[in-house]
Structures are given as structure tokens and as C-alpha cells.
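Note that one protein chain of the assembly has been removed; the remaining protein chains are unaltered in position.
Moving on to chain A:
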Amino acid sequence: MTMIFGVPVAVFMGQLMLGLINGAFYALLSLGLAVIFGLLKIVNFAHGAMYMLGAFATLLGMQYLGIGYWAALLLAPLVVGALGMVIERLLLRRIGHLDHLYGLLLTFGLALIFEGSLVNVFGVSGARYPTPEALQGGLQLGFMFLPTYRAWVLVAALVVCLGTWYVIERTRLGAYLRAGTENPALMQAFGVNVPQLITLTYGFGVALAAFAGVLAAPLYPVSPTMGSNLLIVVFAVVVIGGMGSILGAVLTGLGMGLIEGLTKVYYPEAANTVIFLVMILVLMLRPAGLFGKEA
């Protein structure tokens, strides 16, 4: 059997693939955080809860309304995104003029409320969501076995990330977003409804988290705490990539997933901490993050 540094190729590639899948989730979530932070300057601690709500919406939609996976892929982000817009409109907007720390506290509180309420109803053990029929099975690539669903997650996450990057960097709406991030008052003086832009941006960032939640539902147990477990790592990813950088969030997300996967192969004990080690290193050497601009 072919070996790579003393590890069978299949094992090596398998872990790399797992790392890449995790990385895709990191990328989707940190992308949403970066988009939200850019315009609202709020560190959205409710992001994990929104991811979890996306997964729950998928699960409950199937159980109670008979909504299938593909419909959920569209509907769950819409529903959770709408919830996000309501949260922005009713809560976040009221504290927009205060120190950004209040936004962090408020969203953290919201996350606890969402989590706690769902724990009350469903418990913490979590439920399984079946892999959609069309994506069952896998491909034998010769050097490794690739489950179809995982390949799909990777492709879907990358397409959404690139699409988001394209919209923000290459379109007029994106130019509004970037300009609004820099100088919201002047954007208003040009006739752009900035408060509305902020609501839509928050809704969109949250919808990205919910989309990740739908993708995650067939992979991981759907439980009220699934978001908070992931969010800590995602914040480390955001710190490494640099707050507010779109492409940085995506690349760092994927990269950190890979590093995690590689660590699992060679030194499994450190797999859960390696991202935080990288974070410490980056903070020491480049405090603004790999892709962040020095203030």
C-alpha cells in the first residue's frame, strides 16, 4: 500500500477530505461573520445559533411539513434570514449607536435564548437527518472512497462562497456594501437607504449560516448545541483570516480545515487545538490577521 510519511494514502486522503469538509463549514460561517462585521461592526455571537436553526428548520420541516432536503436548502436560509432581519430591525438597530461590545453581548444573549429554548423542547442528544437519496453512496476514486454527500457539501459551499465574493467585489450592490462599510453617512447623502442595506446584510449573513446548517443536517447530529461548539472554532478562523475580509474568510476557513485534518493524521491529540495554536501565532506575528488590513 502506498504511504505518505508513514500513513496509508487512503487514510491520508480521507482525513484531508474530512478536513476540507470542515473547512467548507468554517468558510461559510466565517464569511457570514465577515459580511456582518463589515457593515454592522457587530461580532455576531448569534451566528452559531443561526446555523443550528438552519439545521433545525430542515429537520422540523421534514418531520412536520414534509419539506424535503432540496426545498429546505432554499427555504431554511430564507426563513432564518427573515428572522435575522427581524432581529436587526427590532434589536440591533436600537443599539447601533452604542459601543460594539453591546452588539456582541446582545447577540450572545440571543444565542443562549435560542439554544436554551430548543434544549427545553428537544433535549441535547440530537436527531439524525437522512442523507437525501440522490446524494447517497459514493465514488471509488482508487486512492480513496469519496461519499457523494461530502463531495456535494464541498461543491455547494464553494459555489456559495465564490458567489458571495463575486457579488460583493464585482457588482453594484457589492460596491454599495463596501462603500457603506467605509462611510455610511456619505452613502445616505448619495441617496442610498443605509438602514435598509444593513438589515438586508444582516439577513444575508445569517442566511449563509442557515445554509451551512442545512448542509450539516445529514452529516452531524442536529442538536441545539451544534452551533455553539462550532462557533468557537469559527471565531478563531475569523481572527486568523482578519476581520472583515471576504476572501480572507473563505481561504482561511478552508485552510484551517485542512490543517485540522492533517493534524488528525499525524498527531490526533492536537487536532482540536491546532487552530488555536495557529491563532496565537498569527496574533503574535500579524495582529490584523492574514488578510486583514493593518488599522
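The definition used in the following text is that a contact is a pair of C-beta atoms (placed from the backbone, for glycine too) under 8 Å apart; a residue touches a chain by one contact, two chains touch by 3 or more; residues count from 1.
Everything that follows uses one rule, which is that contacts and distances are computed from a predicted model.
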| query | From the names "Branched-chain amino acid transport system ATP-binding protein", "Protoheme IX farnesyltransferase", "ABC transmembrane type-1 domain-containing protein" or "Molybdopterin-dependent oxidoreductase", which one matches the UniProt record for the unseen chain? | reply | "Branched-chain amino acid transport system ATP-binding protein"
| field | Residue, one of A:Gln63, A:Gln136, A:Gln196 or A:Asn229, that touches the chain absent here | value | A:Gln196
| remark: From A:Thr148, A:Gln188 or A:Thr225, the answer for touching the chain not displayed is A:Gln188
| query | Of A:Ala134, A:Leu173 or A:Ile232, which residue touches the hidden chain? | reply | A:Leu173
| Where the unshown chain meets chain A, residue by residue | 172-173, 175-176, 178-179, 181-183, 185-186, 188-194, 196-197, 200
